[in-house]
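Missing here: one protein chain of the complex. Every other protein chain is in place.
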Amino acid sequence: MMPELGKYAVEVISAYVVSVALLGGIVWASLREGARVRRELRSVEARRDRADG
Amino acid sequence: MLNVSGLAVARGGVCVLSGVGFTLAPGQALILRGPNGVGKTTLLRTLAGLQPPLAGSVACGEDVIAYAGHADGVKPTLTVTENLTFWAQVFGGGGIGAAMAAFDLDGLADRAAQNLSAGQKRRLGLARMMVTGRPLWMFDEPTVSLDAASVGLFETAVRVHLAGGGAAIMATHIDLGLTDARVLDLSPFRPQPGGVRTGNAPTGDEAFL
Amino acid sequence: MQHKDSVPISRRMSLWEYANPKKFMQVSGAALPWVGGLAALCLAVGLIWGFFFTPDDFRQGSTVKIIYIHVPAALMGINAWLMMLVTSLIWLVRRHHVSALAAKAAAPVGLVMTVIALATGAIWGQPMWGTWWAWDPRLTSFLILGLFYLGYIALWAAIDNPDTAADLTSVLCLVGSVFALLSRYAVLFWNQGLHQGASLTVTQDNPISDIYYWPLITSISGFVLLFLTLVLVRTRTEIRRRRLQALLNRERMA
Partner (left out) sequence: MIALLRRDMAVATRAGGGFGLGLAFFLVVVVLVPLSVGPDTAVLSRIAPGILWLGALLACLLSLDRIFALDFEDGSLDLLATAPLPLEGAVAVKAFAHWLTTGLPLTLMAPVLGVLLNLPVPGYRWLLASLLLGTSALSVIGAFGAALTVGLRRGGLLLSLLVLPLYVPTLIFGAEVARRGAEGMPVATPLALLAGISLGCAALMPFAAAAALRVNLR
């Protein structure tokens, strides 16, 4: 059920696409970086716990 | 003149020395020793007030300390006289004659600093301390690139300074002829891994451990 | 009476407990799913409502639908900087690490919001004003705001020592805020000097009727919550990163 966008369809849709892509990009980057750092931290903490005995 | 107690210092957010304490009276000299990376430079910079201590206190009057780091603070395009006169004026305008004589710079007076040898430049850097008129001199590796004769000049200058009621702290590896100087080995002040609380406001990494 | 007065004070003091990294991790970890979920809900409702179920404007046609992205993004572009200003001040005054890291975490989000506002503005401007870009005071100010974000992020990235970086970026944020404000006035002055009276108005200046108002409000709440979620996620990452570095430093010392 696509709404009737008239002669400005390209503009409206591209605005939504660009924005959602940018928002998705920052969300994805934030989550990926978060997961990477969390993984590294886990491994270092595990190493420390082993060293502590 | 200088009263240090419970001092902890950090380099790059990591505590490198803790529990450092000593006092220095007029006429005394203190030599800091310890292996590379133990924190001699960091300690000197903290004492000079260039960086805040992690814990503890440094009790010292206003405008007492003159600090000479690894670098000489010499402008290559200015002559020896110009360089020295500048520092004398910045620190309240004493004469530079005594300093020039003490470090045997008279013959080089009008030479641009870029044409000096490394040792000569070092002598100029040390002569800077004399023109500051400050009672407490702090040197970081003062004798680097000095020959035996120049080391002798440096010793004499420090001895005259001490006799005149001054004091000096230096970080150095070689044995100077300052026989009555106290020696402080910094190795025991390294924080034990895992076991140190530095007291007041946690700085750097502390908050995250 | 005195006893009663002391209660709010102690409560206010306890607010700072959340600036402790461990406490912050606990609280933010518990809050994150809720905030994130609510953000997704508001965004979905606001944008779908706006895109599918609002009528066209009689003057602007369907381009009016861009408002549901453009206005919230622009709002967050500015408010993210304001938040960074506040957290920078808190870091400078009270030295709470979480505060400095939150400012660091917010900057890229703010930049993305600013870019979205500029991009949607350009796309909107093309049919309305007949040009992708006009040096309108509002657009220009946003472009300059984007430059400030870039500089701030670059300064964080360039400095190795995290405490030094926090101090310097905070100072830059304070000074930058003053100059951003000055630039805003300068740009207003400058543009009036160039084209007299030919100011391009954005629909915001017109009173918005209810039919556009409620989806817009939902969408704005969605953007606010999304910003909050992202800042929480990124601040948690920054805290973990600092902890990782601290542990590695300790290993090196041992």
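Order of writing sets the chain letters: A, B and C. Residues in each chain are counted from 1.
One rule holds for everything that comes next: contacts are C-beta pairs under 8 Å (C-beta built on N, C-alpha and C of every residue); 3 or more make two chains touch, one makes a residue touch a chain.
Predicted model only: the values in this text are computed from it and were never measured.
Asks: For the chain that was dropped from the view, give me its touching partners among the shown chains.
Replies: B, C
Asks: From the list B:Ala68, B:Leu146 or B:Ala207, which touches the chain that is not on show?
Replies: Touching the chain that is not displayed is residue B:Ala68.
Asks: Determine which one of C:Ala122, C:Leu155, C:Val224 or C:Leu248 touches the chain that has been left out.
Replies: C:Leu155
Asks: For chain B, which residues lie in contact with the unshown chain of the complex?
Replies: These residues of chain B touch the chain that is not shown: 45, 48-52, 63, 65-78, 82, 85-87, 89-92, 125, 128.
Asks: Can you name the residues of chain C that touch the chain not displayed here?
Replies: On the chain C side, contact with the omitted chain comes from 144, 147-148, 150-151, 154-155, 158-159, 164, 167-168, 171-172, 174-176, 179-180, 182-183, 185-187, 189-190, 193.
The rule is simple: only the chains that are shown with their structure count from here on.
Asks: If you average the Cα atoms per chain, which one ends up farthest from chain C?
Replies: Checked the centroid distances; the maximum from chain C is B.
Asks: Would you mind telling me which chain pair, B-C or A-C, is linked by more contacting C-beta pairs?
Replies: Ranking B-C and A-C by C-beta contacts puts A-C first.
Asks: As a quick test, compute the distance in whole Å between the mean CA positions of chain B and chain C.
Replies: 47
Asks: Calculate how many whole Å lie between the centre of chain A and the centre of chain C, each centre taken as the average of the chain's C-alpha atoms.
Replies: 17
Asks: I need the residues of chain C touching at least two other chains; which ones are they?
Replies: If we look for residues of chain C contacting two or more partner chains, we find 243, 247.
Asks: If I count partner chains per residue in chain A, which residues reach a count of at least 2?
Replies: Not one residue of chain A touches more than one other chain, so the list is empty.
Asks: Would you tell me which residues of chain B are touching chain C in their complex?
Replies: 12-14, 191, 193-194, 201, 203-209
Asks: Which of the residues in chain A come into contact with chain C in the complex?
Replies: 1, 3-9, 11-12, 14-16, 18-19, 22-23, 25-27, 29-31, 33-34, 37-38, 40-41, 44-45, 47-48
Asks: Okay, in this complex, where on chain C does chain B touch?
Replies: 20-21, 95, 97, 160-163, 239, 242-243, 245-247, 249-250, 253-254
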